[in-house]
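Here the complex is missing one protein chain, while the rest keep their positions.
What follows is subunit A.
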Amino acid sequence: MAQKPKVDPHVGRLGYLQALVTEFQETESQDAKEQVLANLANFAYDPNNYQYLRQLQVLDLFLDSLSEENETLVEFAIGGLCNLCPDRANREHILQTGGIPLIINCLSSPNEETVLSAVTTIMYLSSPGSGSHPELTAMPVVQCMLRFSLSANTRLRNLAQIFLEDFCSPSQVAEARTWRAHSALGIPLPRTEAPQQP
């Protein structure tokens, strides 16, 4: 969870977050970047911080960091997004700024936590029943979730199952099942398990 900062009391929460963002932008050290991003992502867990985070455009910072090469940064960034996306204002921002493709990309990550956070973020961004954003329940995504739902990894399996049951229509799932055999689009499973063969 978020740490208690040793900071001048008069600087306050906003000042501290500002300092974190500044350090992230300016530092050359990968370690420092990871630490700061993790700190911000943990702050994103508490709804009381959301107005500050929006003001400092931390949401955009998270979305940008999804394209980083450093896998740890991606893991922390998608974790931060997963923490704050259930909030309606944050959700709108992510949808409007074209965050969906970036998040769907995370489904292909070899990092287990990244994939889990991505699946959860997609669920929070969709409303129950297929409807709000068609990209979130597009064929590749549903196929990917189908594969996840057969995974040996319990957490992934559970999340994928919830996605298929609550956020896809039965016809979409059925279609994805028939397509799976032919589709050239494969989203590989995370490295933590052997690939599933149909």
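Definition applied: contacts are C-beta pairs under 8 Å (C-beta built on N, C-alpha and C of every residue); 3 or more make two chains touch, one makes a residue touch a chain; residues count from 1.
Rule of thumb we're sticking to: contacts and distances are computed from a predicted model.
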- Note on the structure: Should one name the undisplayed chain from "60S ribosome subunit biogenesis protein NIP7 homolog", "RNA-binding protein 48", "Mitotic spindle checkpoint protein MAD2" or "Exoribonuclease phosphorolytic domain-containing protein" using UniProt, the answer is "RNA-binding protein 48"
- Item | Option touching the unshown chain, where A:N42, A:S108 or A:S169 are the choices | A:N42
- Query: Mind pulling the subunit A residues that touch the left-out chain?
  - Reply: 1, 3-7, 12, 14-16, 18-23, 25, 31-32, 34-36, 38-39, 41-42, 45, 47-48, 50-52, 54-58, 60-61, 75-76, 79-80, 82-83, 86-89, 92, 96, 110-113, 116-117, 120, 123-124, 151-155, 158-159, 161-162, 166, 190-193
